[in-house]
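Only one protein chain is missing; all other protein chains are in place.
Chain IDs A, B and C follow the sequence of writing; residue 1 opens each chain.
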Amino acid sequence: MRPTADELMTVTAARALAGHVSCFVGIGLPSTAANLARRVHNPDLSLIYESGAIGARPSRLPLSIGDGELAETADAVVSVPEVFNYWLQPGRIDVGFLGAAQLDRFANLNTTFVGGTYQRPTVRLPGSGGAPEIAASCREVFVMVRHSRRAFVAEVDFVTSAGHGTGPGFRAAWGLRGAGPVLVVTDLGVLEPDPVTRELTLTRVHPGVPVADVRAATGWDLRVAPDLGTTEPPTSQELSVLRRLTEGSSP
Amino acid sequence: MRPTADELMTVTAARALAGHVSCFVGIGLPSTAANLARRVHNPDLSLIYESGAIGARPSRLPLSIGDGELAETADAVVSVPEVFNYWLQPGRIDVGFLGAAQLDRFANLNTTFVGGTYQRPTVRLPGSGGAPEIAASCREVFVMVRHSRRAFVAEVDFVTSAGHGTGPGFRAAWGLRGAGPVLVVTDLGVLEPDPVTRELTLTRVHPGVPVADVRAATGWDLRVAPDLGTTEPPTSQELSVLRRLTEGSSP
Amino acid sequence: MAELVDLAGGIAELVRDGDTVALEGFTHLIPSAAALEVLRQRRRDLTLVRMTPDLVHDQLIGAGCARRLVFSWGGNPGVGSLHRLRDAVENGWPAPLEIEEHSHAGMANRYVAGASGLPFAVLRGYQGTGLGAHTDTVATVTCPFTGENLAAVAALRPDVTVIHAQRADRRGNVQLWGLVGVQKEAVLAATRSLVTVEEIVDELEPRPDAVVLPSWVVTAVAVVPGGARPSYAQGYYERDNDAYRAWDAVSRSRERFTDWLAEVS
Partner (left out) sequence: MAELVDLAGGIAELVRDGDTVALEGFTHLIPSAAALEVLRQRRRDLTLVRMTPDLVHDQLIGAGCARRLVFSWGGNPGVGSLHRLRDAVENGWPAPLEIEEHSHAGMANRYVAGASGLPFAVLRGYQGTGLGAHTDTVATVTCPFTGENLAAVAALRPDVTVIHAQRADRRGNVQLWGLVGVQKEAVLAATRSLVTVEEIVDELEPRPDAVVLPSWVVTAVAVVPGGARPSYAQGYYERDNDAYRAWDAVSRSRERFTDWLAEVS
């Protein structure tokens, strides 16, 4: 029952949701992690989907953020404008969960395009969705991205969602009221912003992952915390719940 | 089966709702008139109450704008902010129905105070409620006020809701997009704004009402239309439906 | 998560002297019992906020609990005046009352701004009327795209909002239905909130036209059956129109009101 890289990421992220009240969930790995957390680490966690489901309790993983079961199991179903205006914007939600195609050393996120220019991109990505305001307004932001030099770049091609911008003071200057990305979970380890410089720093590696591998998969000169830790391996309960959860779902 | 003065007013106002799609209804005589219209003159008329009932079909007259039957019989029940923002403000509603303690020759309405000053009034009235924006945004406004020199004054003590302001051009200058008061129904007759000067002009009297009586009950030198008409007396159907409607309700 | 409290304890804990207190309910589900408890606990110096202050505000004002009233329509619906409110404004009895007056559209949008974490809201309102000159929470903004001038109103952020609802479940999730007014916005705009409910149920059965406030945006829930009387709670009891009419006579004279006050205190 050896965990896959995605399982390691998901369990690590799910654990970080312990003690939180509410979580704004995007689809994919963040949704898996949040649903795992609700089953194992935090049964009272309220899951909020931008499609309007507040306090959703899906029995299986939704393929899209709008699966019918989200509405059927939610404490409340509200319109999309209401989700953003009454729930996200005021900063009521503890944790926002984001992914990205690219992120830089200050955890600025790009989901807009890669290569070329905005007008004529090499690869056009889906775009903003809810991410810019999730990154701005949630009390904290967790990011889940698979570690590679393509994703962890020195400079993102476009800032879709602001992380720590250009460093200290950036968020306050722009009126970004949440703490921004406080945790980046990858398939190799965990990065957190340095309390002073706001630069992402490797604070934990997953069991058996050499620091050199993480550096090699990062497109900038990655700083490593002096007290670098190691992730606790997933427990058999975590893994079995996770596998039951993802079993029926695909791709 | 002789009509009372209030019945004459109510029937006259109800008839004016023929051909309209939607009506924003305040409580009291306007509500009676609108409900009479839905029964006799315009069965498809959609009644909108500021309490959030859209398309209400009450079986009896509500005492307050928030009686439970309004919600139970409505096509849709929405929040109070939604009534004002999505329904009233864009100018979707044909007719707004207002009363007032005072109105002047330009049909500016006062429901704020009478005598003294705003800070220390002689008689403090309930205030604005929905009236200022009903007067601004409905395509047309109907006003129902019992005729007296106390109500029909040369100058209102306070402009709670703008009618035609100071005359031609006022509404456009203030960005008031509806036509404003186009009809003032009293227990003596009907006044309409002059197409050019916007000053309220007596265009009809109720049967048997001498023009001198209307002038005597008006606090300014009332203009009378050259082709002054006479209201058609209520039909027996109108009166019997109206009396069934008001029977159970009081005071 | 919302804490389950008794009414007296909840008011003692959540409503403090000098607070800005929204007691909301638009002609339905008026938090009458909670308001009376505020009066009984002799809170002072309150800024009372409500779109439609009615009997409960007449009582609080007459009892001298309020320093200021923020409102858009103050009357006894279907009956007439609020005589205690009038006496305070017209004669300063029992104490002068500052007023901050808006239209319904303005007040509703002030709550929306508060609930949305914005400092102001934009509307088409107040044009050509007298209110703007007396109310400093109304201003003008210009559309950056069209150049049009529109009204701006300052957000409302009560220290505490008190509402009445039909039900809560054991986890403290609150459900109300029928005419839901501006209660959701008033709770979401406030720092703290107290919801009195007709009953606690195991499970909130979904209902048409229902608003649900998740437990984690509510501070406390108190079970107060009949807590909206003489207003009504749809599905539980009807509006007691006679009580609204009877209040007119009680409130008309300072003497009768003072007797009433002695009785309930």
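One rule holds for everything that comes next: contacts are C-beta pairs under 8 Å (C-beta built on N, C-alpha and C of every residue); 3 or more make two chains touch, one makes a residue touch a chain.
This one's a predicted model, so the numbers in the text were calculated from it and none came from an experiment.
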item	value
Visible contact partners (per top-of-document touch definition) of the missing chain	A, B, C
Identified contact with the non-displayed chain, of C:141, C:200, C:249 or C:264	C:141
Hidden partner chain, residues of chain A it touches	27-28, 50-53, 63-68, 70-72, 77, 79-81, 84-85, 88-89, 112, 116, 118, 120-133, 136-137, 158-162, 165, 170-171, 174-177, 251
In chain C, positions touching the absent partner	117-124, 137, 139-141, 143-146, 148, 150, 152, 154, 206-210
For chain B, residues in touch with the removed chain	21-22, 44, 46, 54-55, 75-76, 85-86, 89-92, 137
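Throughout what follows, only the chains that are shown with their structure count from here on.
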item	value
Separation of chain A from chain C, taking each centre as the mean of its C-alpha atoms, in whole Å	40
Where chain B and chain C are represented by their mean Cα positions, the distance between them in whole Å	28
Where chain C touches two or more other chains at once, by residue number	112, 184-185, 211
